[in-house]
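A protein chain is absent from this complex, but the other protein chains hold their places.
On to chain A.
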Amino acid sequence: MAKRIEVSGLNVYYGDFKAVEDVSMTIEPRSVTAFIGPSGCGKSTYLRTLNRMHEVLPGARVEGKVLLDQQDLYASGVDPVAVRRVVGMVFQRPNPFPTMTIFDNVASGLKLNGVKDRKKLTEVVEKSLVGANLWNEVKDRLDKPGASLSGGQQQRLCIARAIAVEPEVILMDEPCSALDPISTLAIEDLIEKLKDRFTVVIVTHNMQQAARVSDQTGFFNLAATGKPGRLIEMGATKQIFSNPTEKATEDYITGRFG
């Protein structure tokens, strides 16, 4: 479990529009990597190329390579569906399936993979909910709808759903931006714990959050509106926040713009 991601020379396009330009980076297994940067700088777009979720939008395409332990996610013959089973994702707004119970939400990924054995499902659901720090709060009401949970609980439910299929990598697209501070803290604690088993990549608008949870931070920026976003600087989180190399990074983290 947990694999190294190597990206080289990645460009992302929406139709003719180049959204992200020339990104190269290495993400170590069992680490937390945060992407920060102003709105529209392409960090979410870039994150979504790591499990080919950007392809949901028509006209989206990439150039360059994304290697997951030497395997190119964009090689011909690679099915995006298979990629997403290995690289899971948690979204900005908690999105449990509204018609499903808490149990079925967590089990949904396994069911898609054809697991039907009730005993196995029960086992994995418990393990995943424990892994998402949610088990104690919901163990007596697994048959209640997922939508009956609070926002923070729903987001942890979504994390449980993502880890239930045992992915290698978990991508998180601003997972706390719709949550209150207490729920945010719960998710941050959870990210710390997830790192033991998974490679975690998180996009956040909250620089304190990036500083708290990540080992490595990448700063994205764009030259001007309509220009593609670029990776300006990437390094150990401590270094980025205390002693950035680039002027733009320093301006951003000290709040001078963005």
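The rule we apply is simple: a residue touches a chain if its C-beta (ideal position, glycine included) is under 8 Å from a C-beta of that chain, and two chains touch if they have at least 3 such contacts; residues count from 1.
One rule holds for everything that comes next: contacts and distances are computed from a predicted model.
Considering only "phosphoenolpyruvate--glycerone phosphotransferase", "Phosphate transport system permease protein", "GMC family oxidoreductase" or "Acyl-CoA dehydrogenase family protein", the record for the omitted chain gives "Phosphate transport system permease protein", by its UniProt protein name.
One of A:M25, A:L67 or A:A147 touches the chain omitted from the figure, and that residue is A:A147. In the complete assembly, the contact with the undisplayed chain comes from A:V138, out of A:I5, A:V124 or A:V138. Across A:K3, A:K43 or A:R84, the residue that sits in touch with the chain not pictured is A:R84.
Checked against the hidden chain, the listed residues A:S108, A:S177 or A:N206 yield one contact partner: A:S108.
Residues 51, 53, 56, 58, 81-82, 84-85, 88-89, 91, 93, 95-100, 108-109, 112-113, 137-138, 141, 144-145, 147-150, 153, 158, 161-162, 165 of chain A touch the missing chain (whole complex, contact as defined above).
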